[in-house]
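For this view, one protein chain was removed and the others were kept in their places.
Chains here go by letter, A, B and C, matching the order in which they are written, and residues are numbered from 1 within each.
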Amino acid sequence: MSFVKQAPVLLVIIPLLSALLVNILGLVNRRYCLPVAILGILGSFAASVVTLIRVIENGAISYRLGGWPPPFGIEYVIDHLNGLVLVTVSFVSLLAVIFSKESVKQEVPEKIPQFYTLFILLVTGLLGMTVTGDAFNLYVLLEISALTGYALIAMGDNRALVASFNYVILGTIGASFYLLGVGHLYIMTGSLNMADLLTILPGLYSLNAVFIALLLILVGIWIKMAFFPLHGWLPNAYTYAPSAAGCLVAPLVTKVSVYIMIRIMLSVFSPLYVYSIIGLSETIVWMSVIAIISGSILALAQTDFKKMLTYLIVAEVGYMVGGAWLASAAGLTGAILHIVNDALMTLCLFLFAGIVIYKKGGHQLQDLAGLYKKMPVTMAAFTVGALSMIGVPPTAGFFSKWYLILGAIDAGKYHFMAALLVSSLINAILFFKVIEISYFEPKVDHHGGETEKVIIDEAPLTMLVPLIIVALSLIVIGLYSGDIITNIIQHSVPAGLL
Amino acid sequence: MDIVVIVLTVIALLFFFATTVGLLRFPDFYSRMHAAGKGDTLSSLVILLALVLYNFHEINLANLLVAMKILLIAVFIFMASPTATHAIIDAGYESGIKPWAKNPEEESP
Amino acid sequence: MQSIISSYNYWIYILLMMIGLYAMLAKNNLVKKVIGMSIFQTAIIVFYVSTGAKEHATIPIIAHGHGAVEAAVDVAHYANPLPHVLMLTAIVVSVGTLGVALAICLGIHRRYNSLEEDEIQEQL
Partner (left out) sequence: MIWQLDLSILTLIVICAFATIMVKDLLSAAIIFGAYSFLMCLLWTEMGAVDVAFTEASVGAGVSTVLFFAAVHQTTRRVRTRKSGRMLAKVFALMAALLTGLVLIIAETDFPGFASPFTPASLHLSPYYITQSLHDTNVPNIVTSVLADYRGFDTMFETAVIFTAGLAVIAILRRYKRDDRCDLPEPYVISEGYPDTIIRFIARQLAPFIQLFALYVVAHGHHSPGGGFQGGVILGASFILLAISYDSRMIIGIMSERLNILLGNIGVLIYAGIGFLCLLLGANFLDYSVLSKVLPATDKIMARSHGMLGIEIGVAIAVMAIVISIYLNIISHGKYDKG
């Protein structure tokens, strides 16, 4: 067995096995849980890095599960696009699992083994969804990540159960629509393999059933990624989830859904079909404009810091969906780059929120008051995240927004460009408000009222280090985004686009 | 042979019909369960017997095995179905449903 | 008549789907929503299994005499096994979702002592 050759499957199997191991060891002693979890995700991270390097060197990899040839067996396909997403997913989950140590002890002390098992299973599900080349296999993994997501969110505080129930209902509708769409493709073509579908479908492009299959799949995935009119479940679910779970769920689930949308658009249907034949582009870009604007405005209206972040996610999803449907190479590049960047930015902000909750026990905006003096390092990292969210040049967020705007100009969709700019402006207002509260406002007597002199009071190292790493990586990715685009993303943008 | 099968099936269907009528028309919970429990068990047994015979238009080992399996099902139904009826009636009794006595009671299964 | 038969299964699955969707969105009671969810999922299973049915075909288990060597297998003689496999998975997934949904219902009932959505909303 060679690690490199088997890496595509190992990156899913290692976390699965370690999830089982965590659960068994948890029966013996719950101290073993965290190290095994970290090891598992580390192994998966290593495997995905190895895979990405192999893809960059040799082009796309196909892995046959069970040794059966593709349309009959299940196939894993790794190309530049999902190689990048894989590395992002495993990197983010690695940081999130390290971060979770203290926060889990504080928030769900009794259920540590269950928490970590579900946590790693969620990572497994997300990685599996990303790596697979089979439409039905994707559904099974979608359900794994959904079920773990429901449970992780339901482990949160009081209102989490209701939020989680709504998520179950809507999530099931989403997954079922996806399954139904795949069923429509199956009845029309007889195949489930994405590459196979890509070759069969062109002959059927004129049929309504194929169009409706695409529509069903899109609606299903949009529910999962909380695209604007379908976002109802997200804010509450993510706000009331345990913060360690939020750090994993919030950055990844929506991004992986966006990835799946792009994958379905490019690798099951063709760019020709989605951009030219069906003529949905215009409508969807308008929808994403509405998503961006309303997400930003709703975020502005919140007094709860974490809820504000969740509405920002809704707006960011609008960026990516819109970018993917601009029908221009730059827009698609921006959308793909934004998957990576947004995962890291969201992680950064949610890690910060997690630290605030750990220290202060609340996630209202007032809880942030006076934090600059107490936690300078934390706040510095938060500032980087916020700047990236606004889109200030050296940080990663700037570059993906730049490409999205370029794409909007290329495609002549100026309303999308306007939406991006307005949203950046609102983000700027929003984050300066937050920074103002945490920098200038004196510690109001919400919490005991003592006005003790400022002591540096940082979070524990296991929480701080991931935050610093993610903040640094935002800057590093910003600096190297040119390389990422030419070496990786360029190859995943289909040649026919402008 | 076929005639026997048909006759048995018809008998079973008659019993099923009677059961259904009983379930719908009897006045209270207990007598309804009475009809359901007895009629259901008997008609299932008869129809299974019909299946066993139908299976035997050609006698060989495989058919014999199938017949054995069907008979086993019959045995289990014979054990399980009355017990289930008993359990339901008992539960009804415990939750205080009064038997029917000329003036109709409100029943809740 | 022929046209009815050839699409009846599909019409019914659509109808079931609509019933399930309506129940999930409109019902006030949480357990009713969960039942709607189950109906919704079974509707999809009906759809898939219908794609696998074939006229004059039997169950997808190849007739095998004990020890005898079979002749070539006639494809038209067996129903399409692939949708069956997919739907086995879907059934198992749906029972998993059902378990989790009911568990959340119980948790909600424990905390708010109600299963009615509006009553819970009032308490929030």
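Throughout what follows, contacts are C-beta pairs under 8 Å (C-beta built on N, C-alpha and C of every residue); 3 or more make two chains touch, one makes a residue touch a chain.
Source: prediction; values computed, not measured.
Note that the undisplayed chain, when the full complex is considered, contacts A, B, C.
Check A:H184, A:K306 or A:K359 against the missing chain and you find that the one touching it is A:H184. Check A:S44, A:N82, A:S103 or A:N137 against the missing chain and you find that the one touching it is A:N137. Taking the whole complex into account, chain A touches the unshown chain at residues 1, 6, 9-10, 13, 16-17, 20, 23-24, 27, 63-68, 71-74, 110-111, 114-115, 117-118, 121, 124, 128, 136-137, 140-141, 143-144, 147-148, 150-152, 154-155, 161, 184, 186-192, 200, 207-210, 212-213, 215-216. Mapped onto chain B, contacts with the missing chain fall at residues 76, 79-80, 83, 86-87, 90-91, 94, 109. Although one chain is not displayed, chain C still touches it through residues 5-12, 14-29, 31-32, 35-36, 38-39, 42, 45-46, 49-64, 70, 72-73, 75-76, 78-89, 91-100, 102-107, 109-111, 115-116, 118-119.
Definition applied: only the chains that are shown with their structure count from here on.
In terms of which chains touch, the assembly is arranged in some other way, matching none of the line, ring, star or all-to-all patterns.
If you average the Cα atoms of chain A and of chain C, the two centres end up 30 Å apart. Multi-chain contact residues of chain C (touching two or more other chains): none found. On the side of chain C, the complex with chain A involves touching residues 17, 21, 24, 30, 33, 37, 40-41, 44, 47-48, 51, 82-83, 86, 89-90, 93, 96-97, 100-101, 103-105, 107-108, 111, 120, 124. The residues of chain A lying in touch with chain C in their complex are 136, 140, 143, 146-147, 150-151, 154, 158-159, 161-162, 164-165, 168-169, 172-173, 176, 179-180, 183, 186-187, 192.
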